[in-house]
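Missing here: one protein chain of the complex. Every other protein chain is in place.
Per-chain residue numbering starts at 1, and chain names A and B are given in the order in which the chains are listed.
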Amino acid sequence: MTEVVLAAEHVSKVFGGVTALRDASFELRRGEILGLIGPNGAGKTTLINTITGVDPPTTGRILFHGKDLYGGGSGESRGLMRGVSSVLTKTRAYRIGQMGIARTWQVVKPFQNMSVRENVTVGALFGTGNRGSVSAAAAKADEVLEFVGLSRVGDHAADALTIADRKRLELAKALAMEPEVLLLDEVMAGLNLVEIEGAMDLVRRVRESGVSVMIIEHVMKAIMGVSDRVFVMDAGANIAEGKPAEVINNPLVIEAYLGKRYAQKVLDEGIDPAAIVGIEPEIHA
Amino acid sequence: MADTAEPLVRRSSEQESPAGPGAKKRRTTATIVDRVLLICALVSLPIMVLVPLHATGYWMNLLTELFILSILATAWNIIGGYTGYAAFGNVAFFGGGAYVTAELMTRGAWSFIPAMLAGGLAMLLYGAIVGLPVLRLRGHYFAIATLGVAIMTRELTNNLAIFGASQPINLPLKNDPNLFYYVALGLLVVSIIVTYLIARSKLGFGLVAIRENEDAALVMGINTTMYKVVAFALNALLCGLAGGLYAYWHSTIDPPTVFDLTTNVRLIIMAVLGGIGTPLGPVIGAALLTFIQETLWKNFTNLHAVLFGAAIVVVVLLMPRGIVYLVRQKFAWRIFVRNLRQYRV
Partner (left out) sequence: MDFLLHPSFWPQQIVNGLLIGGVYVLVALGFSIVWGILNIVNLAHGAFIMLGAFITFFIWDATNLDPFLVLPIAAAILFVIGYATQAGIINFVVRAPLLVTLLLTFGIEIFVTNLALYKWKADIRSVSPSYAGQSIELGSTIIPITKLGALGLACAITGLLALFMTRTKIGASIRAMGMDLTAARLMGVNIPRTYALTFGLGAALAAAAGTLISATQPFDPSIGSSYTIRAFVICVLGGLGSIPAVLVGGLLFGLIETIGSVVLGAGYKDAITFLVLVLLLVFRPNGLMGKEYYR
C-alpha cells in the first residue's frame, strides 16, 4: 500500500451552535485522485478549510506526512486569548501553503486587478517554491500557464476571463505553488460538457506530474471518471468510501442523496443508481 | 482543453493585440503611460534641483511643503494603495517623528540629520508595534482604529511632561531654505524609489495579493501578518522622517499642528486623486491638490475651504480611481460619465 500523504483523524468543526463537521476522517495516498462527494451542506468545503488553516478544526487532527498540522492544541480558544490564538492560526495557514498543500476556491478568488500571469506568479513566488526573484517566478508562471492552457490570455486582466478560464486560473495559481497535495473545490461547476472533458484531462495530467489530488465535485460523471477512490460525506461525517462503482451502489450514499423513502424505492425497484446520481449536473447547473 | 473556449474579453482598449504564448514584451496603453510618467519625473528632477538658484521665498516654501506632503502621500500609498488598508492615522507617525527629532535636537543637542533619522527609526518601531494588533482589523474598523491611534498619540504628547505637555517646543533656528528644500527633495526621491522597488519585488506582489484577496493570499503561502506589518512600518518610517524635517523647518512644533487630523485626509485625497497603487500617482495628486488649494486661497480667500470641500466631492465623483488611471485609458469626456455610473446603486 502506498504512503499516506494527507489524513484527517476524527475532525470536527463547530461554528457557534452549528456543527459543520463531526468526526470526519480520510486518507489521501501518494499519487492518487481521491473524489469527495456528498449533498450540499455535507461539510466538504469546511473540511478543506480545516485542512488549509482557513478555519482550524475544533477537535481532531490533520496529518501531513504523519505530522499534525496543528501540533498540540488546535487554534480555538475563548475570550482575550482568542485574539492571540487567531494570529497564531493565521501563521499556520500560510505555513500550510508553504509546506505543499494548495487549494482552489469554490467561489473563485482571482486577484482581480492583476493580470493572469501576475496571478500565477504570486503562486510561484510563495508556495513551496518560495522563490526570491520575481523573474524566476514569472518564468515558472509561464510554464504553468502553458500547462493549463491559459498562455493566450496571460496578459489579460483576471476579471476579464470566462468562467471556464477563471476556474483554470484557480488551478494554475495552486499549481504554481508546486504543491504535493492539491485540494480542488468544485473546479468544474458551471462548465459545459466539452470544458468538463478538458478539465478531467487536466486533473489527470496534474496527477501524472506527481501531485496527490483530492477533488470535490458535484458533476458525477466527472468525479466517477477521474477518481481512483471516492469518499462520501453527509451531515459533517464520512459515510462511505471505496471504488467509484462500489460507492455509487452503497445504500447509505443513495439515502444521503435522495432521502430514506426514495432510496428504498430505488432499491426495491432495482433502478440503476448511477442513472439517478447522473441527474446531478442538471440539478446543480 | 486549450482549444475549447474562445476567450471572452470584456475590455478591448487595453488588449487590442493579444500577446502570443511566451511573449515577454507587453506594450499596452497602461505601460506606455507609466513609462511616460516615469520619463517626466526623471526630466523634472534636474529642474527641481536647479530651482533654488532662481526661486523666490514663496516658491521655495511652497515646493518644500509640497515635497513633504508628497512624501506623506507616497508613504500612505504603500499601506493604503498597494496593501489596501485605509490607514487614517498617519499623523501619529508624522507628529511622532517631529517630536522625537525635536527632543533629540533640544535636549540631546543632536545635529539635524541623525536626529531626523532617529525619529524615522523610532516611528518604524512604533508602526510595527501598533500595526501588529491593528492590522488584524479590516475595512472601516481598521480606518478608525488607526485614527484612534493618532488621537491617542496626540493626547499622550499633549499630557506627558517629557514632551513639554501642550507647550510648543522651539528647535534651534536655522534660516537656510536650500537645506530644507534639498532634504525634502531627497527624501521624496528616496520614497519614490522605495515604492518602485517594492512594486517590482516579491514584497510588492505579496502586498497587492493581500489587497486583492487576503484569504486567497494567505493559503498561497503569504505570511500576511508579517507583510502587512512591514508595509505599515515602512509607511511609518517615511512619515517619521518627513515629520522630523517638518519640525526643524518650522522650528516650532506643538501637538495641534503636527498631529492635525485633517492632514490624514488631505494626504489620502492626494493619493486617490493621483491614483493609488501607482508609484507616481500620489506625487501627481499632491501637486494638483496643492495647486487647487493655492488657487482657491488666492482667489476666494473667504470661501476657499468651502470650495475645497466641493472640489473633493466633484473629484471623487468624476474620477474615483485617480488621474493615472484616467490617462491610462484613452481620454474622452465620456469616461467621466462612465465613472459616474460605474459605482451607482
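What we mean here is this: a contact is a pair of C-beta atoms (placed from the backbone, for glycine too) under 8 Å apart; a residue touches a chain by one contact, two chains touch by 3 or more.
Here the structure is a predicted model, which is why all the values come from computation and not from measurement.
A.B. asks: From the list B:Ala41, B:Leu62, B:Leu137 or B:Ala287, pick the residue that touches the absent chain.
C.D. replies: B:Leu137
A.B. asks: For the chain left off this view, which of B:Met60, B:Ile151, B:Leu179 or B:Val194 is in contact with it?
C.D. replies: Of all options in B:Met60, B:Ile151, B:Leu179 or B:Val194, contact with the hidden chain holds for B:Ile151.
A.B. asks: On chain B, what residues meet the omitted chain?
C.D. replies: 80, 86, 88, 133-134, 136-137, 139-141, 143-145, 147-149, 151-152, 155-156, 158-159, 261, 265, 268-269, 272, 276, 302-303, 305-306, 308-313, 316-317, 320, 340-345
The rule is simple: only the chains that are shown with their structure count from here on.
A.B. asks: Taking the mean of the C-alpha atoms as each chain's centre, how many Å separate chain A from chain B?
C.D. replies: 40
A.B. asks: Could you please specify the touching residues of chain B with respect to chain A in the complex?
C.D. replies: Within the complex, chain B contacts chain A at residues 1-2, 4-5, 7-11, 14-15, 18-23, 26, 28, 132-133, 136, 200-202, 205-206, 208-209, 212-213, 215-225, 277.
A.B. asks: Under the definition above, what is the set of chain A residues touching chain B in their complex?
C.D. replies: 52-54, 83, 86-87, 90-91, 93-98, 102-103, 105, 109-114, 118, 121-123, 125-128, 130-134, 137, 142, 146, 148-149, 151-157, 160-162, 164-165, 168, 173-174, 177, 194-195, 198-199, 201-202
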